[in-house]
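Here the complex is missing a single protein chain, while all its other protein chains stay put.
Now for chain A:
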Amino acid sequence: MTEQPQEPEYDEDETYQLRLFITGASPNSTRAILNLKEICNQFLKDHYELEIIDVHQQPLIAQAEQIIALPMLIKKGPGAERRLIGDMSDREKVLRGLGLS
């Protein structure tokens, strides 16, 4: 299921800008970080910038980014902005959300 043809469908020139919002060291957050890093390493290699933000530390950002559910990943680019919530354990949905599938 891992190395299959869906792999390089992204634009080589684009850099994926990802922001992951988490809440401290909660189980969901840690799982989300691990899952996301795995996916990124596998599918995006060096074409991504991942910013991990602890909302507890920056509560103002929650309002600015319309955050309700956590953990949440925002894909700022390329293409339309997408939001993914959850611990990123559903790999297919994550890939679909990032436009990689």
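We adopt the following convention: contacts are C-beta pairs under 8 Å (C-beta built on N, C-alpha and C of every residue); 3 or more make two chains touch, one makes a residue touch a chain; residues count from 1.
Rule of thumb we're sticking to: contacts and distances are computed from a predicted model.
Chemist: UniProt protein name for the omitted subunit, picking from "Glutamyl-tRNA(Gln) amidotransferase subunit A", "non-specific serine/threonine protein kinase", "ABC transporter permease" or "Putative hemin import ATP-binding protein HrtA"?
Modeler: Matching the unshown chain against "Glutamyl-tRNA(Gln) amidotransferase subunit A", "non-specific serine/threonine protein kinase", "ABC transporter permease" or "Putative hemin import ATP-binding protein HrtA" yields "non-specific serine/threonine protein kinase".
Chemist: One chain isn't shown here. Among A:Leu18, A:Cys40 or A:Val94, which residue touches it?
Modeler: A:Val94
Chemist: Hey, which chain A residues sit against the chain that's not shown?
Modeler: That gives, for chain A, the contact residues 21, 23, 26, 28, 31-32, 35, 55-56, 59-60, 62-63, 66-73, 81-90, 93-94, 96-97.
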